[in-house]
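Worksheet for the structure shown next.
The complex appears here without one of its protein chains, the remainder shown in place.
Labels run A and B following the written order; every chain starts at residue 1.
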Amino acid sequence: MSAVMTTEKSDNAPRGAGKKQMDRLLLTVLGYVFISLLAIVCIIPFLLIISSSLTEESTIVENGFQLLPTAFSVDAYALLFKYPAQMLKAYGVTIAVTALGTLAGLFLTAMTAYVLQRKDFKWRNKFSFFFFFTTLFSGGLVPWYLMIVNYLDLKDKLIVLILPMLLNVFYIIVMKSFMSSIPEAITESAKIDGAGDFRIFIQLMLPLSKPALATIGLFIALGYWNDWYHALLFISSENLMPLQYYLYKMLGNMDGMRKAMVSSGAVVTMNIPTESLKMAMTIVATGPILLAYPFIQRYFVQGLTIGAVKG
Amino acid sequence: MLTPAVLFFILFAYVPMAGIVLAFKQFNYGGGIFGSPWNGLDNFRFFFESGNAWTVTRNTALYNIAFIIVNNVLQIAAAILLFEAVGKWFRKLSQTVMFLPYFISWVVVGAIAYNLFNYDVGTLNSILAAIGLERIDIYNTPSYWPFILVLVSAWKALGYGSVMYLAAITGIDTEMYEAAEIDGANVFQRIIHITIPNLYPTIIILVLLAVGNIFRGDFGMFYNMVGNNGLLFSSTDVIDTFVFRSLTTSNEIGLSAAAGFFQSVLGFATILLANYAVRKYDKDHALF
Partner (left out) sequence: MQNKKTLMLLFALMLVLTTVISACGSNNTASHNNGASNAPAEGTTEPTTNGGNSEELVIKMLLLGGKPIDYDTVFGELNKKLKEKINATVQAEFLDWSDWNQKYPLKFAASEDFDIAYTANWAFYNDQALKGGFLELTDELLQKNMPLTWKAMPTVAWEQSKVNGKQYMVPNNNPEVIDKAVLIREDLRKKYNLDPVNSPETFANYVKTIAANEKGINAYSAKPADGWKWHELDQILLEQKNEWNLVDYNMPLAYKLDDASGKVFNIYDTPEFKELLKYYKDLVDNHAWSKNIVNNKNDVWQDMKAGKTASYVHNLGTLSSNLAELRREKPEVELAIADLTPDKKKIAAISTQNGFAIHATSKKAERALMVIDLLQNDKEIHDLFMYGIAGTHYEAVGDDKFNATASTANFMGFSNWGANSPLNRKDASYPAEGDAIEAAWKQKVYNFDLETFVFNDTKVKNEVANVGNVMIRYAIPLEYGLIKDIDKGQADLIKQLKAAGIDKLQTELQSQIDAFLASK
């Protein structure tokens, strides 16, 4: 293929070379400028957060958030890590839940999406509707809570952090859309060779869907990583608290208590949480996954399907 | 192979869906979901008799439409540029950076916004004052907020959404690009005539999915940005924040179930229409 390309290119070179380079250049400039602007807008607030997490509380109260810490202090982090054992446990829970949940969830999502996009599956539209309908109507918090706590008896168990989030209609549908762009010729030829559905799925579809898997996998993982809601509702044991919930508790307790004080007439003597603490929490919660993100990026590689068809 | 998914949704979505009846009942603990007495359309009254039903519904829908358009356009543009126009390291770096806003909770975003926009010591007004211009009272002027909220929403969803489009772009057959080059197309023509059309399936799917939720507001964003500032409600109040405020006095499950049911019905009607329209255009691209 490359041989062909070079010949083509050299054929065209004298005629359109200058013009091509011009618009290539234009696009490149446009690209860098536009992306840089977006990147700046995205990073500045984050810098504010980092800086505020390292600033003395009183300075924040007086001057608000600033890009560079004028009065350096690691108090917020010290407070967060005051009970390192708990913090480590929280990290552990979150990592375990994210890893298990993402693997299982991604697999199930892909499997479901695969079936749904099969054009020879007569009921695919009906099942798509079946799944999609669940995003339209909902019975609300109470019945769902009852289901999980009373009928499935999942309260205060690690699995309750994984199970309810395992499948998400949005991801199934997006994955289905990605998979349907893979030419059918591939699966057809495998079928002719006598392979069963499941084998085709595992040995053909999965490897060919790397960008899709990487994307959806990332989203599922992020969902698990950031989740505090399920822990809030269902976990009371300290050993099973994920990171986000642990941080959220620390913060929310003081805030809500203060509000209750106003109504109940009780006396407020606790230290109210600091702005710098909120910021430090964001950093602590975000750090690990951000570090992992670049590793995932390598899966956004193009053109895996082409070779397969030709070959 | 579909069994696990079907089972999952039956358990976690369809069975609890029975709870929709709560919208028509006066819930008490003794009766539970099925034993509590019916009260007809009573639970809907607070919403429809408030005089605000139309405003908040309109706001919810309009904001969502704006979000869909602006967010997607921005994300597609970013994805294309990232793919076509910039070098590998720059792309990796900027992708990571663009993802950062996703991790910032709305509570923190609200705090940062307040820091930026407040009248007395906000960054924006300090700069304006320093260069001799008059200060702007953002928090008391409803007309600025649609713009602010749309921009903030786009900012927050940028990294997340552009990843989706980037993945779609990498799946496009490069043969088409080569063919276009041979035909003498320049880069812009190639983008307009090949890349974007190939993204249509993804765009349609994402838009359809968003349309189903067109009557649900992003509570986190609206609540943390606007707070309880009544002056801004005319242009920023959405169904979810309105219902939340109404229920601070009592935790009537029936009332919130009624509001939720209202949102569901409207969303359902909308998506049926939208999906039908897409089906007419291309059967394969529809949701169902």
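Here is the rule we go by: contacts are C-beta pairs under 8 Å (C-beta built on N, C-alpha and C of every residue); 3 or more make two chains touch, one makes a residue touch a chain.
Bear in mind the structure is a predicted one, so any value in this text is a computation, not a measurement.
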Touch criterion as defined above, residue of B:T174, B:Q189 or B:N228 at the omitted chain: B:N228
Candidates A:L25, A:I40 or A:V61 - the one touching the absent chain: A:V61
Given A:S189, A:Q203 or A:S236, the one touching the chain that is not displayed: A:S236
Interface residues of chain A (partner: the chain not displayed): 58, 61-62, 122-123, 126, 141-142, 145-146, 149-151, 232-233, 236, 248-249, 251-272
Where the unshown chain meets chain B, residue by residue: 10, 14-15, 18, 27-35, 42, 45-46, 49-52, 110-111, 114, 118-120, 137, 139-140, 227-231, 233, 242, 245-253, 255
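In this text, only the chains that are shown with their structure count from here on.
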Interchain centroid distance [CA atoms averaged], chain A/chain B, Å: 16
Touch list for chain B against partner chain A, complex: 1-2, 4-6, 8-9, 11-20, 22, 27, 33, 77-78, 81-82, 84-86, 90, 92-105, 107-109, 111-112, 115, 121-123, 155, 158-160, 163-164, 166-175, 178, 181-182, 184, 186-188, 201-202, 205-206, 209, 212-213, 253, 256-257, 260-261, 264, 267-268, 271, 284, 286-288
Contacting residues of chain A [partner chain B, same complex]: 5, 8, 12, 16, 19-20, 23-24, 26-28, 30-32, 34-36, 38-39, 41-43, 45-46, 48-49, 63-65, 108, 111-112, 114-116, 125-132, 134-140, 142-144, 146-147, 152, 164, 166-167, 169-170, 172-174, 177-178, 180-182, 197-198, 201, 211-212, 214-215, 218-219, 222, 226, 275, 278-279, 282, 285-286, 289-290, 293-294, 297, 300-303, 305-306
